[in-house]
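Shown here: the complex without one of its protein chains, the others still in place.
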Amino acid sequence: MPFWATYVFLYLPIVVLVLMSFNSGKSVYTYEGFSLKWYGELAGDERIREGLVNTLIVAAGSTVIATVLGTLLAVGLARHTRSKLLDALALMPAVLPDLVLAIGLLVFYGMIQMTLGLHSVILAHGLFSMAFVAAVVRTRLTNADTSLEEASRDLGAGPVSTFMRITLPQLLPGIVAGALLAFTLSLDEFVIAFFTVGNSDQTLPIVIYSMIRFGVTPKINALAAILLLVSFTAVIAGQRLTKIGETRAQD
Amino acid sequence: AAACGGESSNSSGGTSAAAADLKPNADLSKQKLQITVWDGYTPKELPEKAKEKLKVSEVEVTLHATNEEAMTKLTAGGDSGIDVAFVSGQYAQALNAQGLLEPIHPELIPNLANLYPEATQLSYDKGNKYSVPYTWGTTGICYRSDLVKAKPTSWNDILKPPSWADKKVTMMTTERWLALPALKALGYSVNTEKDEEIEKVKQLLLDAKPHLLAYDDTTFGDRLKSGEAVMVEAWDGWCPTTDEKQNIKFEVPKEGSDLWVDTMVIMKSSKNKEAAHAFINYILDPEIHRWAAENINYKVPNKAAMDKVTISPGSLLGIKPAELLNGESLIDLGQASTKYTRLAEEIKAQS
Amino acid sequence: MKSEAKARPASRGRRLGAFVFLSPGLTYLIVLLLVPLGLMVSYTVFQRGRFGGVVYEFTTENFSRLVDPLYLGVLGTSLRIAAVTTLIALLVGYPTAYLIAQLPNRWKTAALVAIVLPFWTNFLIRVYAWIMLLSGPGVVNSLLGTKLELLYKEGTIVAGLLYSYLPLMVLPLYATIEKLDPQLREASANLGASAFTTFRKVTLPLTLPGVMTGCLFVFVPSFGNFVIPEMLGGNKTVMVGNLIRNQFLSARDWPFGSTLALALVAVLVVLLLVQSWAARRA
Amino acid sequence: MLKIDGVTRRFGDVTALDEVSLEIGQGEFFALLGPSGCGKTTLLRIIAGFETPDAGTVTLDGEDLLAKPPNRRPISLMFQSYALFPHMTVAKNVAYGLERERLPRQEIKQRVGEVLETVGLSAHGDRKPHQLSGGQRQRVALARSIVKRPRLLLLDEPLSALDKKVRADMQLELKRLQNEVGITFVVVTHDQEEAMSLADRIAVFDSGSVRQVDEPIELYERPRSPFVADFVGANNIFRGTASGLDGLKSAEFGMLPGTPLEELEADAEALLAVRPEKVELVDESAARGFKGTVLDVSFYGGVSHISVEVEGRDRPVLAAVQGAGKMKQGAKVKVRWNAEDAVIMAAAGQ
Partner (left out) sequence: MLKIDGVTRRFGDVTALDEVSLEIGQGEFFALLGPSGCGKTTLLRIIAGFETPDAGTVTLDGEDLLAKPPNRRPISLMFQSYALFPHMTVAKNVAYGLERERLPRQEIKQRVGEVLETVGLSAHGDRKPHQLSGGQRQRVALARSIVKRPRLLLLDEPLSALDKKVRADMQLELKRLQNEVGITFVVVTHDQEEAMSLADRIAVFDSGSVRQVDEPIELYERPRSPFVADFVGANNIFRGTASGLDGLKSAEFGMLPGTPLEELEADAEALLAVRPEKVELVDESAARGFKGTVLDVSFYGGVSHISVEVEGRDRPVLAAVQGAGKMKQGAKVKVRWNAEDAVIMAAAGQ
C-alpha cells in the first residue's frame, strides 16, 4: 500500500507538530497537557508579526510584478516570436537553483550599490515568480485556440481591442492560477530572501530560520499550526477561485 | 566601492579614511538610528528608551543570528542603511580594513572612561579606534556535572571523548571556534597562520569527528539541558550554569582559550553619526550596560557597570578581566583566514 | 521562419506587438538575471580581497581550487545525496501518482491537493518537524522509549530532502500518467499482457517524460540545498550549497563562491544535456 | 459461438445495457448499429473484459467468458482510436501480442511479416505510428488484432476517424480480410451505410436495448419499428391510420399506398415509411400522387436529392434520383410511390 504510506509520510510530521502546539509543557518533545499558551506567546511575538507583515508585503509586491510581466511575456512568447532561446530564458529563473539566483542578485545589488531592503527581495521574488506565471499562462495560451483572436480581427477589432476583449478573458483562469502560485512561492521562499533582504526587515521564513537555529520551541509548533490552517483555507479558496474563473471564462 | 577589498595589514585599520567632521552639538532630533544586533543581546525596550533619552527621531533595531549574516549585509550593498552594528572584534577589524567604518570620536563618548583599562588595549583594535567593546568572554567546556564521570579539564576531553561521552559532545561550527580546541590542545596560537600547525590541527579534528553528536553554535545549551549532550564547546555566556537544576558547569581547559569581544561599530555610510556616537555613549552608561551582564550572562568590559552587578550563584560573571586576558584575543587574519575556512570545510566534508 | 521581405502592415503590427509584449519581461530578465549571472561568472576569474570583496586581478586560481579533491569530494557527496533522494522520490512518487490517476474524478483533485498541501506550509517548519521527531529526546525516541541516534546522518538529510520535494515528483508524474490514454493499457491487456508487463512495456516508457521532469524538479533543489544539511545533518555533512553559502557568508570569498556556483550550474547543465540526449534516443 | 444472455449494465442511474441478448455465429460479420450513447461500446467492453455486467452471462463456444481476465480471453478488440503504442514501430506493435505468448522470435518475425503483407504495410514496419496516415494506422491496428488469430475480433467504430475516400477503401478491405482469415467479426458503428455495406447481420440498438436483428436488406426494406425506419437511412414518414391491406389513411393526402408489416387493427394509429429512392416525381398532370413544389435539387455525384415542399407537411419529402436531377427548383410536381415500396407499421412502437 505505497499509496497511503505516502500520505502518512507527508502528514505524520505535520500532525505531530500541530498536536505538540497544544502542549502545556515547556518541552517540544513530551506532551504534558492541553493549553493554548504557545498561541498566546506567538501572538505576543513582535518579530514574528513583523516578519509576517513583511512577507505579505513581499509576496503581494512580487506577485503584482510577476503577474503583469509574466502574462505579457507569455503572450509575447506564444504569439509574437518563435525563438526557443527566449523561451528558455524566460523559464530559467524557475529552473536555476535558488542559491545561484540568490548570490547572483546579491553580487548584482552590491555592484550597483543598492541598499537592500524589502524592495530588493520583491524584485528578486518577482524574477522567479514571473517565470512561473509565464509558464502557467503559456500552457493555457498554447492550448487556447488562436482562431478566437483571428475571429476577433476578422470582425473588425484591432490588436489592442482583441487583446483586451478576447485574449485576456480567455487567459484569466491561467493568470489567476499563476498569480496564486507566485504568491505562495514567495510566501515560502527562504534562500533568496535570506541573501537579498536588508538588515532592517526580515521575512517570516528568515525569522523562522533564526528561531529554529536557536533551538526548538513550541512557539514554532503554534506558528506551524496556524500556517497550516491558513494554507488549507488559501488552497481551498484558491481552488474555488480558479474554478469560478474557469466557469466564467467558459460561460 | 564596497566590493573592493582593502589591502592593509591587520590591526588598527590602515585604510580608515579621515574622520568625518562631526558636530558635538548637532540637532539629534533630526537623526534616526538603525541598529543591527544579535537576537536577545539587548533589552527589548532599548529602542524606546534610547529614543527618549537621546531625543533622536527614531531608533530601530534589527536582529541577526550570526556575525556572518551581519557581515554579508554590511559588505554587500552600497548603503546598508545601518548606523550602528554589533559584531565581534575580528569582524570589526575586517570591516575597518575594507574602509567601511567610521573612526570613533572619543570626544563624543565620554562614557568610554567607564571601560576597564584592559578593554582599551584589545589586540584587534588597540585604543578603540573604530570599535567599542560591548561584551567579552571566553570559550570553554560546558558540561553536565551529573552526567560526566570525570570533570573535563582539557580540550582533549572533547577531542577524544571517553566512551561514556561518545557521540554526546558538540563542537562549534564557525571556523575559528571549530579550530580552537585543537589549536589550544596542541599548544598553538589561536591566530596561527602556519600551514604545518593547521595540518596537525586538521588531523586532530578529523579524528574527533566520528565521536561528535553535531557541530553546533546555537543550541548546545539546550542539548545539555535535555541530556542529548553531556559536554559541549561553549561560549561562557551561553553555558546555562544558572539553570534552576544547577547541574551545568563551565570550565576553561587548562591549555587555555581565547578572548572574544563583541563590539559596537559605526558605519561610514551612516548619515546619523552624531546620534550613533550618542547611542554608544548611552550603552556604556553603567545602568544600561549592566543589563547585558544581568540578563544575557555575558560579562561586559565596563567596570562601573560590573561593580553594580549582583552575581547569582553559579554565574560565570565573577571571572575577572585579568583572568580573561589570559585568553588569546582573536584577530582577523586577512588572506590567511581562508585557511580556516578550508580547514572547516575539510573537517565537515569528511564522512 | 517566414520571409517578411515586404514590410506589409500586418508584419509591422506583429513586430510592434512583439515589442510591446516582450520588452518589459525581457528587460527584467536581462537586468536581474543575465547581468547578475554574468557578473557572477566574471567574478570567477578575479581574486578575493584580503578582507573580503573582490580584487579585479585576473587569476585562474579559483578553478584550480575547484578540482581540489576536497571540493570534488563535496560535489560527489552532493550528487550522491541528490541522486539517492531523487531515486527514492521516484520509487515512492510513481506508484502514488499512478494510483491517484486511477481514482474517480472527484477524488483525484482531493488526493492531489492533499499531496501539495504540506508544500504550502513553510519549508523550514517542515524541516523543523523532523528535528522534533528524530532528535535524541525527540518524539520518536520518547514514544518508543529508545535512545536511537536518528538525526545528523546522511540518511536524515535524504529524508528531509525527500519530505520537502516529494510533491515536485508526484505532480509532473501525475500529469503525464493522467494524460496517458487508458485504452493503451487496455489494448495491451487485450493482446495478452499481464498488468506488470503492461506497466513495463507500455505505461513506463510512455510516462518517461514525466519521470524526467519529476527527477529534474527534485534533483535541482536537492543538489543545491544548504538548509537541510545544516539543520538535519548537524553540520557534519557538507554539500555544494553549504560550500557556496560559506564562501559568501563566512569566508567572504565571493570569487570562489561564484566559481562553485558556476560549477553547480555546470553539473546541472551537463545532467540536462544527458537527459535530453537520452530522451531523444528513447 | 458467442452468446450474450440478459446482459445488463448500469452506470449510476444510466442503464447503458438493458437485458441484452444476442447470438453471433461462427465466421459471421456482425454489426452493432445505434445512435451515440446507446450502449454499443459498453457491450464490446464487456465482451473484451474491460467492463463487468451487473447481470447476465457471456459465453464463447459454451465457455464462460466473464470469469476470465481480459488478457486470457481469446478475443481481440480493435479500438476506435486504434490505441497503437506510440513508442513502438509498426512491427513492434504487431509483434506485441505474439511476444506475450512467448513464441519463438523466428516465428514472431514470420507471422508479423505475413500479416503486414496482408494489410499492405510490409514497407512500413519500421515506422512509428505518428509517421503514418489515418488509413495506414487503421490497418496497423487491424494487423495487430488479427495476428494473434483470435476466435473473435471486436471492432469499435473502426472507420469513423477516416475520411470518406479512405473509408470506402477500408470497408472493402475489411470485408476481404474477414473472408480471408475467417475470424468472427463484431463491428460497432453509428453509420447505417457502413453497417449495411459490411455486415452479414445487424443488431440495431437504442437506449441499451436491441430493437431489431436482421440482414441488411431486410432491415432496410422492412424496418419493424419507427425508430429503426428512421435510423436506418433517411425515410419519408407519414402519419395516419391503418386501413386494411395496402394503404395508410392520411388526413392531408388521402390514401397513401403501402404494405403493412403486421396485421394492424383498422383505424389504429400507424406510420408509413418510404425511402427517397422509391419516391417518384412525375409531372403535375399525372393521375396518381399528391402535389408539391421542388424546393431544392442537390447533386451528390451519382445521385441527386430533390426536396419537395408539400402542403400539409412541415418537412419536405425527399426523393433520390440517379445522375444529375433534371428537375428545376420551383417546378410543380406530383409525388408518388408503389405500395410494395412503402411499409406501414404501428405508431405505438415509437
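To keep things simple, chains are lettered A, B, C and D as they appear, and every chain counts its residues starting from 1.
Just so we're on the same page, a residue touches a chain if its C-beta (ideal position, glycine included) is under 8 Å from a C-beta of that chain, and two chains touch if they have at least 3 such contacts.
Quick caveat, the model's predicted, so the values are computed rather than measured.
The omitted chain makes contact with just one of the residues A:12, A:92 or A:157: A:157. Taking the whole complex into account, subunit D touches the unshown chain at residues 36, 163-165, 168, 171-172, 175-176, 191-193, 196-198, 216-217, 220-221, 232-234, 275-277, 296, 298-303, 305, 307, 320, 322-324. The omitted chain makes contact with subunit A at the following residues, 145, 147-148, 150-158, 161, 165-166, 169-170, 248-251.
One rule holds for everything that comes next: only the chains that are shown with their structure count from here on.
Counted as hops between touching chains, the shortest connection from subunit B to subunit D is 2. Counting contacting C-beta pairs between every two chains, the top pair is A-C.
Comparing mean CA positions across the assembly, the chain most remote from subunit A is D.
Averaged C-alpha coordinates give centres for subunit B and subunit C that are 37 Å from one another.
Centroid to centroid, with C-alpha atoms defining each point, subunit A and subunit C lie 17 Å apart.
Multi-chain contact residues of subunit D, defined as those touching 2 or more other chains: none present.
Shared interface positions of subunit A, i.e. residues touching 2 or more other chains, are given as 27, 29, 106, 111, 195, 209, 213, 216. Interchain contacts (touch definition given at top) occur between A-B, A-C, B-C, C-D.
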